[in-house]
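One protein chain is absent from this view; the other protein chains keep their places.
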Amino acid sequence: MTGIWRMIGQRLLLGVLTLFIISLVIFGATELLPGDLARELLGQSATEETLAALREQLGLNEPAPVRYWNWLTGVLQGDFGVSMATQRPISELVGARLGNTLFLALYAAALSVPLSLLLGVLAALWRNSVFDRASNALALTVISFPEFFVAYILILWLAQTGLFPSMVRITGATTTGDLLYSAFLPALTLTLVVTAHMMRMTRAAIINLMASPYIEMARLKGMSPMRVVLRHAVPNALAPIINVVALNLAYLITGVVVVEVVFVYPGLGQLMIDAVTNRDIPVVQAIALIFASAYVLLNLLADVLSTVTNPRLMHRT
Amino acid sequence: MTVLVSVIVGLGLSFVIGLAARAALRAAAPARHRPMFRDMPLTASFGLAVILAYVVVAVLAPVIAPFGEGEVLGDQYLPWAAPHYLGTDKLGRDMLTRLIYGARNTVGIAFATTALAFVAGAVLGIWAALAGGWMDQGLSRLVDALMAIPALIFSLLLLTIFGTSVLTLILVIAAVDATRVYRLARSVAQGIVVMDYIEAARLRGEGNWHLIRREILPNAMAPLAAEFGLRFCFVFLSISALSFLGLGIKPPTADWGSMVRENATLITFGDITPLLPAGAIALLTVAVNFVVDWQLQRASGLKE
Partner (left out) sequence: MGRDILLSIRGLRIDGRSGDAWHPIVKGVDLTLHRGEVLGLIGESGAGKSTLGLAAMGFARDGCRISGGTINFDGIDLRTAPEAIRRGLRGKRIAYVAQSAAASFNPAHRLIDQYCEAPVVHGVMSREKAEGDAVDLYRRMRLPNPEDIGFRYPHQVSGGQLQRAMTAMAMACRPDLIIFDEPTTALDVTTQIEVLAAIRDIVRQSGTAAIYITHDLAVVAQMADRIKVLLRGDEVEEADTRSMLAAPRQAYTRSLWAVRSFARAEQPPGTGTPVVSVRNVTAGYGAVDVLKNVSFDIHARRTVAVVGESGSGKSTAARVIAGLLPPRKGQVLMGGKTLPPGFRARSRDELRQCQMIYQMADTALNPKLRLRELIGRPAEMYLGLKGRALETRIRDLLALIELEPDTYIDRLPSELSGGQKQRIGIARALAAEPQLIICDEVTSALDQIVQEDILKLLDRLQGELNLAYMFITHDLATVKSIADEVVVMQQGTVVEHGPKGALFARPKQDYTRLLLSSVPEMDPDWLNRLLAARGEHA
């Protein structure tokens, strides 16, 4: 058992290292720009005074390592700096929206994970059947759709008929029930897109294992197809399936951006798009860091879980 | 109800196109390739037919299109009626014309970006697998770290810094996707590099260039070709998403992603016109995915 803890410790350490490198990349990307960032942002017509003021605000007069250090220590204390566009502290802008985005992602995950695992296992069980072929073609089709296409089709179909709202408004008085109802369409959009991916990957992970000699052995022991899949294939497919789930939950983060824009959902994604349009660099950096951290943490969690579920690693001689 | 009807009509039409394309391919293919097309699934023949149609439209855009790309012709949001068969957009430009030019612009830019990402990623990936050692380790760890930032988020960050123009868009997306190509090319090449025939070639004293050209590339072509198809879909969808968000290809260039954005308000009135460019994007990615899926299944079937 000490072996496994050491392994998990190594993974955690690696995760921290990755986060550190990401922070370097996100911060350092601004340094890639040839010439003067302040002039680039304000354009040729800017006066020397405004340029100097902007440089002061961005701390451009300090050397890069010092600025990085200040930024990083600030971030670690929850201080992301000040938005250039609104002059408000970024943590204030981000706070409520982060919760909204997490809610949407969890909502979609709660719908898609059970659904896609079920569909993936069934498709693997009934391999080459009509169900398998149809679900495969359908999944491939949905994967190929841009998120905004899926979103608009749903709006046309479900919002036009008045079943669900096509815009999401969140106020202080919104109850969880209201939220579940009004955020149904964005969550469904994300669910559709992610389920297609997840189900195909789950099916592939299981079918990959179905060629193993121990699966043939189970069949030759007279076990039913259901038992062969559930008891013999799925436990060995756990690690790949966990990775599939993590990968797709991480994919939700990307999908969230577009879906939030379509449904005017007050989340981080929309904030980020606004910030990109305004070239509000500190805000973009802050949100990129948040999204990337979520992504890294998910992968880290998957890594640790698949280590723990591997009997070869858990029970070493 | 209309959605259901259109889905059924669409499926029926795709089915007919698939059948016709398969029959045509079987008849036209040279004898030694004929077995490949004999048992091709309908999805794949449908995909091939669609891709071919897009290529023709993209190449012949100025000939086919009834009007000029940026021509403002009349009122905004005209309904579907001759001579504007698909109506006009919010500036009064002909929708059909812009859809046709979009095939050239959107697909062309996506293709160029994919090609760029592919050349950079594949060359570096194969080289890293072959070289091994600290250079491979260094490059791979760097790519891992870059890949730990979600692609769209990273693209948004870079676009903020470098500004949004077609050139930066191509470079940024190519750079981000090159990391993914690198990872795949490296792992494919690593699978080949451990083969005894590579060891034999190395022991013979062959140089790296010969190893890549004669020993690795011929064996890596199938997975790399499939990856090119998949990567094209990703790039195409990313560019469309960015254009839709107003950060990609900018008007007056006709582009499907920004066309959806410009005309999105029509949706709330139950008009499906803005779905046409979105559907055009979806149809092409579906087609490419179907063909790639077929090829991948063929490759895995041959191994068994």
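When the chains are written out, they are named A and B in that same order, and each has its own residue count from 1.
Operating definition for what follows: contacts are C-beta pairs under 8 Å (C-beta built on N, C-alpha and C of every residue); 3 or more make two chains touch, one makes a residue touch a chain.
Computed from a predicted model, the values in this text were never measured in an experiment.
Trainee: Have a look at A:Arg11, A:Arg55, A:Arg133 or A:Arg227 and name the one touching the chain we're not showing.
Mentor: That would be A:Arg227, which touches the missing chain.
Trainee: Using the definition of touch stated at the top, determine which of B:Lys90, B:Arg141 or B:Arg214 touches the missing chain.
Mentor: From the options B:Lys90, B:Arg141 or B:Arg214, the contact with the absent chain belongs to B:Arg214.
Trainee: Which parts of subunit B face the unshown chain closely enough to count as touching?
Mentor: Contacting residues on subunit B, toward the hidden partner: 35, 38-39, 195-197, 199-206, 214-215, 218-219, 304.
Trainee: What does the interface between subunit A and the hidden chain look like in terms of residue numbers?
Mentor: Here the touching residues of subunit A are 212-214, 216-224, 227, 232, 235-236, 311-312, 315-317.
Going forward, only the chains that are shown with their structure count from here on.
Trainee: How many angstrom lie between the CA centroids of subunit A and subunit B, rounded to a whole number?
Mentor: Chain centres of subunit A and subunit B, defined by C-alpha means, are spaced 22 Å apart.
Trainee: Across the complex, what residues on subunit B touch subunit A?
Mentor: 3, 43, 144-146, 148-154, 156-163, 233, 237, 240-241, 244-247, 257, 260, 264, 267-268, 270, 272, 274-275, 278-279, 281-282, 285-286, 288-290, 293
Trainee: If you look only at subunit A, which of its residues touch subunit B in the complex?
Mentor: 18, 21-22, 25-26, 29-30, 32-33, 40, 137, 140-141, 143-149, 152-153, 155-157, 160, 166, 250-251, 253-254, 257-258, 261-262, 272-273, 275-277, 279-281, 284-285, 287-288, 291-292, 295-296, 299
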